[in-house]
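Just dropping this structure here.
Removed: one protein chain of the complex. Kept in place: all other protein chains.
Moving on to subunit A:
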Amino acid sequence: MTELVIIKREGATVGCMVNRFFRMYVDGFRSMVLGRTLWTIVLLKLFVMFVLLKTFFFPDFLATKFSTDAERADHVLQNLTQRSPR
C-alpha cells in the first residue's frame, strides 16, 4: 500500500514537471515581444533556404544525376582520372 502511494506521488511529480515544462514553452512563446520578430526572421530564412534555394538552386549534384552509389563513385573516379594534365 505504502509502495503504491510512493509510485503514485512520483508519477504525479513527473507529470507535474512535464506540465510545468510545457507551460514554460507555451507562456514563453505567448509573451514574446522582440522574439516574435526574431522568430519571423528565422522562419522566413529557413523557408527561403530549404524550400526555395535548396529545391531550385542547390540540388545535390550527384544525387540528382545518378541513382546508385556505384554510379556516383564511377562519375567521381572518371573526374579524378580525367582532370589530370597528363
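Just so we're on the same page, a residue touches a chain if its C-beta (ideal position, glycine included) is under 8 Å from a C-beta of that chain, and two chains touch if they have at least 3 such contacts; residues count from 1.
FYI, contacts and distances are computed from a predicted model.
Enquirer: When you check the chain that is not on display against UniProt, which of "Phosphoribosylformylglycinamidine synthase subunit PurS", "Multiple sugar transport system permease protein", "Cytochrome bd-I ubiquinol oxidase subunit 1 apoprotein" or "Nitrogen fixation protein NifU" does it turn out to be?
Expert: Its record in UniProt gives the absent chain the protein name "Cytochrome bd-I ubiquinol oxidase subunit 1 apoprotein".
Enquirer: In the complete complex, which positions of subunit A touch the hidden chain?
Expert: Against the left-out chain, subunit A lists 20, 24-25, 27-29, 34-35, 37-39, 41-42, 45-46, 48-49, 53-54, 57-63, 69, 72-73, 76-77, 79-86.
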